[in-house]
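As you look at this complex, bear in mind that one protein chain is not there, while each of the others sits in place.
Per-chain numbering from 1; labels A and B assigned in written order.
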Amino acid sequence: MSAKILVSTDHVTVRFPRPGAPDLVASRAVSLHIATQETLGLVGESGSGKTTMGRTLVRLLTPSAGTVWFEGKDVTHIHGSALMRYHRNAQMIFQDPFASLNPFHTVGHHLARPLARLRHLKGHERQEALDELLTLVGLTPSAVFREKYPHELSGGQRQRVAIARALAGGPSFIVADEPVSMLDVSLRAEILTLLESLQERRGLSYLYITHDLASARYLSHRIAVMYGGSLVEIATAEELVQAPAHPYTRLLLAATPGSPHKGPLPETMQGAPDLSADRIGCPFAPRCPSVMDQCSQVMPELKAVSPSHQAACFLNT
Amino acid sequence: MRFILRRLGFLLLSLWAAATINFVLPRLMPGNPAILMIGRFKGQISPQALHALELQFGVTHTPLWSQYLTYLNNLVHGQWGLSLTYYPVPVSKIIAESLPWTVGLVGVATVLSVFIGVMMGIWTAWHRGGKWDAILPTVSTFTAALPYFWLALILLYLLGYLWHWFPMAHAYSSSLTPSWSFAFISNMLYHAILPALTIIISSIGGWLLGMRNNMVQTLGEDYVLFGEARGLKSNRLMFQYAARNAILPSMTGFAMAIGFVVGGALLTEVVFSYPGLGYQLLAAVQNEDYPLMQGLFLIIAFSVLVANFLVELLYGKLDPRTRGGASH
Partner (left out) sequence: MTEALVVDSLHVSYITQSGLVPALRNVSLSIASNEILGLVGESGSGKSTMAQAVMRLLKPDVATVDGRILVDGQDLYQLTPEELRLTRWRKIAMVFQSSMNALNPVLSIQEHFADTMEAHIPGITRDEILKRTADLLEQVRLDPAVARSYAHELSGGMRQRVVIALSLALDPSVLIMDEPTTALDVVVQRSILDEIAALQKQRQLAVLFISHDFNLVSGLANRIAVMYAGEIMEITDRGMALEDAREHHPYTQGLMRAAPRLVGTKVSIEGIPGEPPDMTQLGPGCPFFDRCPERLPMCRTTPLPSKSGRVYIRCHAMPDPVVEKVKRP
């Protein structure tokens, strides 16, 4: 996709201080970009820094180093009303729709607030916008759903409310953080196809965070793979799934249900990556079946495997 | 081991804090009650007692810090001042004489009450829906709601006055002198039954209900079901899987209850004229015997803290999660 870049990060690093230990680096010099109307999938096991990147992109977090760009403007350190304006354009959908909705407020109330805060709509106009949103996400008849409370909705319907709320400000960019991982298969399909159709109708760009490569392949144009806070591979969805270049991506693919992989998994041991600031070398080195001497000394840089495919692994040089 | 040392350090720190508060409070009281009281006693008590009072409340011209150091030094050496009520008996001697009675009566009664209450709570929860589960919690709700004073007087009236089953007052018959003889000990136990009974009846229901609720909740946990699925014997399941987890939230309650034993069940000791610390506390308050009051408050605070410390050690034994430091 050679369309215009909507949002990008340049060497974004997010550190969390830990008492009595080196800082935890949840994302380490991550550079990526998302074009207009593009979906970038972000996959990796839990703790790899996906949510941290998502929150940084919509500026719910301020990175410790690096830059976040949106429509060519530096939004890394904006705050106050500039940040509010940014949130009209960039929104986030969370994994657990139940936790992100207030049990004491109706669906209508949940949507009215962002309509008022971000778009300054009042009275009749706001009602109309509200009904339009509910219809857009398939919660019809809207007059009925407006009055419901979260506990009266099914998991799929709650996630639709969360999507409608994210759309309230009329954003162009949405971070969807594991939006379907708590739903049943058939509801998953409905939410994924809803996201797909909203992209077309509203011209949205997505960062689709998931640990499921199959759904990432389905929804995304390109897929980025994170491990231990580092971006280890990024490619078009098909290229990544069919010709993975990084050993971690290969491991992930082999382990995903529905993979044709037979035999033992391509890893030397199990374990979680080291996120501490004083880690050196490739985060995957302790588990990597192709590990070389330099891997535990130097962090390999992202290098092109093909024009639409980059991987951070010494195997590619 | 590090856990124990840490808790021990914390215990010493809080003991010191309690002692310091005991030192500071009378000096902070508005209108300086010490001087008022000293004034009231003028002419009634000997100059030595007055001097002792003055020292105790800092109505002297030595600087505060040196008073504080003297106070701490005296405290450690058991010199807690002289009681006004029993002048010139030292406060420490009064406490030493009353303490065994209180610990013997209230302590044993409280431990019994906790033990029986907890056991019955475990039993009723385990057999929930059964016959005992219908009876015991209802009875407990009733007994726990009875006002203690009323209960004690009713029992005293019925079992003591009307039917003469038990003596009406005191720790032993006045015709006996304390000794380790069978006659004395049996007489003492006989005197203790009725007051102990009132304590047990009034507090056991709370323990039963609390334990039953925790236990019912724990029985719904997956690890209990998983234990049952593994075909474990029911005793093992009831105690090591359910009760041991269910008891953890009640531990702080035990610490408080055991600690406050030393404060004496004030009402019990008053109703039964039992010569324990609670009885002395009432006497001290009535006679405005500040040295005795201070001594009693200090010993109550100390025992609450020590009981807390012991219970925390026990908690550490029961729950490995609090031991810490052992993660992989």
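The working rule: contacts are C-beta pairs under 8 Å (C-beta built on N, C-alpha and C of every residue); 3 or more make two chains touch, one makes a residue touch a chain.
Fair warning: this is a prediction, and the values are worked out from it, not measured in the lab.
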Contacting the left-out chain in the complete assembly, out of A:140, A:259 or A:294: A:259
Residue in contact with the excluded chain [from A:214, A:277 or A:315]: A:214
Interface with the unshown chain - residue positions in chain B: 129, 221-223, 225-233, 236, 240-241, 244-245, 248, 318-321, 326-328
Touching residues (missing chain, whole complex) on chain A: 45-46, 154, 184-190, 192-193, 211-215, 217-219, 238, 241, 251-260, 264-265, 267, 270, 272
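To be clear about the criterion, only the chains that are shown with their structure count from here on.
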Interchain centroid distance [CA atoms averaged], chain A/chain B, Å: 58
